[in-house]
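The structure's right below; bear with me while I get my questions together.
Omission of a single protein chain aside, the complex is shown with its protein chains in their original locations.
On to chain A.
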Amino acid sequence: MASLRSFLRSGKNAVSAVLRREFHGTPPAAVQVTVRDALNQALDEELERDERVFLLGEEVAQYDGAYKVSRGLWKKYGDKRIIDTPITEMGFAGIAVGAAMAGLRPICEFMTFNFSMQAIDQVINSAAKTYYMSAGLQPVPIVFRGPNGASAGVAAQHSQCFAAWYGHCPGLKVVSPWSAEDAKGLLKSAIRDDNPVVFLENELMYGVPFEMSEEAQSKDFLLPIGKAKIERQGNHVTLVSHSRMVSLCLDAAAVLAKEGIECEVINMRTIRPLDAEAIETSVMKTNHLITVEGGWPQFGVGAEILARIMEGKDFFICF
């Protein structure tokens, strides 16, 4: 029912957009939007759309969020929808999971995912596994979000990338956006998804502006979870990455292009479920693969991608 409604809604928007376009006769207007503002828009739109959605975490309300991602939301929606919590990750993650079990749709913000370690039992044993263990009786429609990975000079306890840790667990969906469009479309999809979703942002990306198409600016712009995007086409080598490292790959591709090497840069967008097909298709074309990530190599995202490629049916055809 929900999917039919959203289909109709998007259909209506598409029609009105086309009509508008024909009427005015000008090309669609793109704007520069920072990742922070894109996340803010996604939160705002989803809070407006569904009364059951609410945000909780440390400093999210009057303070506008530790990184200002929830700027203006408390002012607009008040105490009932934007909730400041006492300092206990285990506590408020538990509260969020409980609220999800009782029918609300919480967005639980961790000041950084490093501190989600203090709540990991609630995320894994309570959020991720419950739908399965309750035989489908108890869904947990929750989004855990916050900055992940390295920032600038904040030392080991503020810099770890948790993509591999959360990506390991069945029951969770794990998303890692890069651009403003990714941030908005994927956060909206995550909030509308009935599964527990771990949404890994990046502090250094918050202030980076990206061009956002008119389509992306719409209130119903959704990106599918589980589908990677090819940010740059190329024939010689495939670079696979997620989050901030996609920028690094594109920078490297620009340098290599001057030497005549054309890189195909894949933005994973989702860690779990992994879009192995997109990567395989690219590697079939280029026969060269480099994975780039902010996490440690051992048991990491790249290790999994390499294993999948090597175990794939087409691996030996490459040679």
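Note that in this section a contact is a pair of C-beta atoms (placed from the backbone, for glycine too) under 8 Å apart; a residue touches a chain by one contact, two chains touch by 3 or more; residues count from 1.
We take it that contacts and distances are computed from a predicted model.
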Protein name (UniProt record) of the chain left out of view, among "Cytochrome c oxidase assembly protein COX20, mitochondrial", "Glycerol-3-phosphate acyltransferase 3-like isoform X1", "2-oxoisovalerate dehydrogenase subunit alpha" or "Mediator of RNA polymerase II transcription subunit 20": "2-oxoisovalerate dehydrogenase subunit alpha"
Identified contact with the non-displayed chain, of A:G153, A:P170 or A:G260: A:G153
Among A:D44, A:D84, A:E214 or A:E262, the residue in touch with the chain that has been omitted: A:D84
Residue, one of A:A30, A:M117, A:I261 or A:L306, that touches the chain absent here: A:M117
Hidden partner interface residues of chain A, rising order: 58-59, 62-63, 66, 84, 86-91, 114-115, 117-118, 152-158
